[in-house]
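Missing here is one protein chain; the remaining ones are kept as they sit in the complex.
This part shows chain A:
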């Protein structure tokens, strides 16, 4: 067969086997947000200034095995009512580093909020978390992402450059 697809790529090149998130995103970490120990979040930066908010693997959330629910109603703001219009994502909720995107509420009554870690606009909440909240626990760095945010190039670059890289994070958590 002319132009056989198998011959058109180098199957020995490890780069082609990167996962979807590793292909397009740079991971960065914020540890102990607001001074709370192991309140660790992970921001995945796409080169096009879109950022995904996720929990870092070292977050204290993963230590507790109790049942939990996710609440997207933060005080006066319902994150689920977020609506964006057009290319500029107008109308999206404004986000600041301390803005809480979602609250995790355990069956024993305790809870904590997940901060978004950077300035930007809320584009989309991961709706799959509503129907399948267990995704947060099972696939926190892919299907269980929390939200999609959009910022300017300036803010995205500045934020990315001052946060912990993946290599440094691995060193810290393995200590």
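Note that contacts are C-beta pairs under 8 Å (C-beta built on N, C-alpha and C of every residue); 3 or more make two chains touch, one makes a residue touch a chain; residues count from 1.
Here is the rule we use: contacts and distances are computed from a predicted model.
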Looking at what's absent rather than what's present, what does UniProt name the missing chain, "Protein O-linked-mannose beta-1,2-N-acetylglucosaminyltransferase", "tRNA pseudouridine(55) synthase", "GATA amidotransferase" or "Thioredoxin reductase 1, cytoplasmic"? "tRNA pseudouridine(55) synthase"
Which residue of A:26, A:71 or A:128 touches the chain not shown here: A:128
List every residue of chain A that touches the chain not included in the displayed model. 3, 5-6, 8-9, 11, 16-17, 19-20, 24, 46, 48-50, 52, 84-87, 89, 123-124, 126, 128, 131-132, 134, 142-143, 145, 148, 150
